[in-house]
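Handing you a structure now.
Left out: one protein chain. Kept in place: all the others.
Labels run A, B and C following the written order; every chain starts at residue 1.
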Amino acid sequence: MSTRLAKNGRLIDRSKQIEFTFNGKRMKGYAGDTLASALLANDQMMVGRSFKYHRPRGLVAAGPEEPNALVGLGTGDRFEPNQRATTTELFSGLSAQSQNHWPSLDFDVLAINNKLGRFLTAGFYYKMFIHPRPLWKHVYEPIIRQSAGLGKAPDKELKDADTYEHFYFFADVLVIGGGVAGLQAAKVAAQSGAKVLLLEQHNYWGGRAPVDGGTIEGMEPGAWVEKTLEELRGMDNVTLRDRCMGAGVYDHGYALGYERLTDHAPGQGGPRHRLWRIRASQIVTATGAIERPLSFAGNDIPGVMLAASMRDYAVNWGVTPGQKVVVATNNDDAYRTAIAMHGAGVEVVRVLDTRDSGGGSLMEEVRALGIRVECGRAIAKVKGSKRVTGVAICAQNGEGGAQEEVEADAVAMSGGWSPVVHLWSHCGGKLIWDEAHANFRPDPERPPLGADGNGFVIAAGAANGAAGLADALHDAQTAGEAAANAAGFTPKVGDAPAAEAPEENAMEAVWLMPAKADIKLRMKTWLDYQNDVKVSDVQLAAREGFESVEHTKRYTTLGMATDQGKLSNINGLAILADSLGSEIPQVGTTTFRPPYHPISMGAIGGEARGEIFQPLRKTPMYDWHDSNGADWEPVGQWRRPFAYVRSGESLHDAVNREVKNTRDNLGLLDASTLGKLVVKGPDAGKFLDMMYTNMMSTLKPGKCRYGLMCSENGFLIDDGVVARIDEDTWLCHTTTGGAERIHGHMEEWLQTEWWDWKVYVANVTEQLAQVAVVGPNARKVLEKLNEKAGGGMDLSKEALPFMEWRDGEIGGFKARAYRISFSGELSYEIAVAASDGLAFWTALMEAGQEFGVMPYGTECLHILRAEKGFIMIGDETDGTVIPQDLGLNWALSKKKEDFLGKRAHSRSHMADPDRWQLVGLETVDGSVLPDGAYAVGNGVNANGQKNTIGRVTSTYYSSNLGRGIAMGLVKHGPSRMGEVIEFPGTDGKIYKAKIVDQVFYDKEGEKQNV
Amino acid sequence: MSDPVSAMNGAKFSGLAQVEDSGLQGMITLRGDLASDTLKAAVKAATGADVPASGHVSLSAEGGVAWMSPDELLLLVPYEVVDAKVVDLAEALKGEHALAVNVSDARGVFRLSGDGAREVLAKICPVDMSAEAFKPGQFRRTRMAQVAAAFWLDDDGAFHIVCFRSVAAYVFNLLSVSAHPQSKVGVY
Amino acid sequence: MLILECPYCGVKAEETELAAGGEAHLKRFGPGSSDEEFHDYLFMRENPKGVHFERWRHANGCGKWFHAARCTMTLEVFGTYSAQTTEPPKEIQDKISEKRPNWTWRDVK
């Protein structure tokens, strides 16, 4: 059984007991435990079910490489699926559920898949479920989906109870990994004066060294780690972060750090995760190495564990997965596990060393402890189902004929070590194959390249393939010096701290155990535990021609599980190379992609949620609208009132009321969102003549002109009223949301094409609150305001004629008044300082009471302009419409040699007389045409689609006219007045509409000229 | 009657740092040839401060000048006198190619102070906020989460943040969230 | 996540402070140009594997447009320079020649 040991546990505090639950069962652990170590302490060896065969799965590793121990963690709005037990610190009240089984972990119906394993090989689903066709969607796929998928989905209504944030940090040298190599590299770099950030993913420092032993500068590694940490903490230019994983390395020295602030203490307040966005001149990856499993039959049975991980559990947390352990290895390191387990009082039944000549001094030490070591031997097969019960032993160099069977409840395996090269590789660092250690390590000649074209990542220690304590420290010393140098500092060149550890014999590459295992064994030999990929699957892929490593990965799903192949990739690759009769380096690796280890979506999103999900742009009158019934419409990042709904009224009623009232009495529109750009300079007129299709240089000061803007490609991009302020100053209005775009557009041309023209542009959109005062009583209300204030600007027809503007005071407010109209009514647009906006609006509302004032929203604005046949950018235009389509030829200056869009208009398709053109549309029965409907012509086109001859661009119910009105683009429309055309609706009805003039209301334009 | 109010009308938040609406601040966008002696003199006359070096702000008793771009300054003057200053500037710059406009009401201005101020900004701006990198007198235009913003650091260790008026509420909320009392990073 | 130094304000801006603006040094063709010229001006962009000259705007910053010389295969930046030029300045070209002896771009060799 797995249990807590009487001694050991350097990371736990036995005086602090913690209660938690697993699958509802109450369990106890200690402060400092991980959920994984605590589960082992409670004899919970089995922790989940595999993805495909639903086989029982136990803990294999002790760190982030763990493929099996994934749990659903927490409850309610803090539930999270697929959380690794090995990276979850235990806390009081923790609640975990195992995954991928039904009805229970112990009894899982889908374990039937295990029995069918012979059929469900790699890629079986590509070969079957083909007939009959409907069954895939309705039967096969739902079953597959339900049986796949690992963790439970969070509740559909879950709203994350936690918050997240980002943090920008700039360093000369970023060191990732707080083991002895990372500490040493950080120290060396910091001593040069470089600003250093050191990240460690765990809540403890020192990595493996304190577990693995040896001495550094005559000290135990643990003591050396403490001493070095103290030194680093004493340096102003060093920042240390634990619980902060280096998650990804990106171009130009960008790196992500994933800091888990409250995962070990949920609900304590403050953000749960912090995503560090780091810019570093140099990055040292001291990310260590990961032990590889050995590929033998039954290597997935709970109780089979990586040798170093078993040692970690015993030393760090004082737990053991079993009482009788068999160790299988191809290298010397696993002997440390035998020594550690023996020291912890666990029986080591055998050490099976595949090497005929065995190991070095560590082996001797093990033998001296009375442990039986057998060389040239291997595991033929592990016995057991839900946990290990025994091991069949055979010769490594054979087919697996068992020579002996021993009783055991745990197996420690070591197939050698793979440097963690992920972060090195994320941004293009290349690898070389190290024959001696049978692993890929960073190729120092081909690092990721930074903005200056030089390498910006340096691997250090075990992550760089350095084997052994002394080598790792030496490598770290060099890496620290190199990083400081490359970051522009002069490191003090010195010797690495002296380290001593036992000499080790060379390891032996073992990719299959035993070497000639037969197919029955190979079908029980796991490569990828979580995704259930076996040696036989990779061999099958190779046989079927999936020769590229990427093909094999995708065909078998090897390495595509949530551990991203940390344990399985190299073993699988070796099997593939062998099957292809190729060398491992020729086959190559798949691409390493960020993140190193999964990071929360919450952290990626950061603070952007709820209120601050996106900026919400508000006009100065926003709060007034909000408390006066505004039904909001998002327009870009602005929000504008669609209509002001009164109690007992529908939205539709409100719109109709506003439309009628504005025509009959007085309406107010908050027009502050319209863009306002000041354009000034000796060349401003010339410049605006290029920007607009019409002539702006001839506009007289004091006057306004409606202008159109096209892109260089000819399409309409914006419109608005331009006012000439003085000899060399114009004010250009843009559409809502057009201010920044058009401002940028103008600056682009000024800076990159006509940079010798003397023109300055300033965006004053938000300086001004603008109110459209519209309706027959518009002048009255303004004059009343002036009266109350004891004077103000003359707003009479004579003093301020249509399409002119004046500066002055209205109601005591400094204001600019424009006589312009987008409704056909008597209309003033009054601009006041934004800080006065609300006060001015309120004053208008008060003064307007006697004149029947009502605010109106965007829908009313739309209807009023449609009744008058005015176009709206975004309705009549959609990025494919040119002014000629809208009958706006009058606004295309014939006198100008050039303006943006002019050349484009002469291309054949734009000059085509068959282009659809703007007309008014009236349904025969007075109903409202459906929005976006198309008019059909005769027959179908070459692709069998019905031919169309036009479409609706705007359609509304006009409460003034008591009928539907619409505008649309119709082929040869203006010459087909009076014709009735047909618009099929999506409701099955055919809408018949007559082509008419687009001005529906006050055709002579009398109302606006009073 | 005119009774102007600033975008956030005096709002305050206190956490890791103090966030306060700075109230109404007179501001003028001035575009022109920054090397021109006429312009330099006009700026000095308007603000009492000299044209600052690129990336800096120069402050005087009653105002200041921030460097916005190679041909643009942001002049800081008392709110009440801004119109008069614009007129003076126009007069002083007659004959120069220049543009001076009042943008006092187009902005939200915040004061961010306290020990956590650097960390609060470092959460939302891609700028090195360490004391070695960002010093009093520096002025930086950048991105603040999802909007454009600018800030400078005064000699008392307070940051002054300028953003567009329409997003003042967003920026205030952003600063407040980033200044959550339990979100200290502990590096600055 | 590129960093480009704005030649106007000296800020080493990160990509999120910038807006990309496509190929640099386009020659505008207006009225009077042939269909071919106008088409190439609007649509035929260089798309090299290697040295590329492009426009950026320091949008969340000083607002100025500038040019960058950059490698599209490695993202190495050879330099940034004023947008008010019709071709890459000599020092930029020299710097590229040093690092990519056989580079070409449009007619620039």
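By definition in this document, a contact is a pair of C-beta atoms (placed from the backbone, for glycine too) under 8 Å apart; a residue touches a chain by one contact, two chains touch by 3 or more.
By our rule, contacts and distances are computed from a predicted model.
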Listed names "Divalent metal cation transporter", "Branched-chain amino acid transport system substrate-binding protein", "Sarcosine oxidase subunit beta" or "NADH-quinone oxidoreductase subunit K", matching UniProt entry of the absent chain: "Sarcosine oxidase subunit beta"
Touched by the hidden chain, restricted to displayed chains: A, C
Touch criterion as defined above, residue of A:267, A:401 or A:985 at the omitted chain: A:985
Of A:150, A:432 or A:999, the residue in touch with the unshown chain: A:150
Residue of A:43, A:875, A:898 or A:1002 touching the missing chain in the full complex: A:875
Of A:907, A:963, A:976 or A:994, the residue in touch with the unshown chain: A:907
Selected from A:283, A:517 or A:599 as touching the chain missing from the view: A:599
Positions on chain C contacted by the hidden chain, ascending: 1-2, 15-16, 19-22, 35-36, 39, 42-45, 47-49, 52, 54, 70, 72-75
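Following the convention adopted for this analysis, only the chains that are shown with their structure count from here on.
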Separation of chain A from chain B, taking each centre as the mean of its C-alpha atoms, in whole Å: 32
Separation of chain A from chain C, taking each centre as the mean of its C-alpha atoms, in whole Å: 29
Contacts with 2+ other chains: residues of chain A: 279
Multi-chain contact sites of chain C, meaning residues that touch two or more partners: 14, 59, 63-64
Chain A-facing residues of chain B, complex: 1-7, 24, 29, 31-32, 71, 83, 97-99, 101-107, 119, 122-130, 132-133, 145-147, 164-167, 169-170, 173-174, 177-178, 180-183, 185, 187
Complex interface listing, chain A residues touching chain B: 163, 165-170, 195, 239, 268-271, 274, 277, 279, 607-608, 611-612, 614-620, 637-638, 678, 680-682, 758, 760, 762, 764-768, 789, 811-814, 833-836, 838-839, 843
Residues of chain C defined as touching chain B within the complex: 8-11, 14, 16-17, 59-64
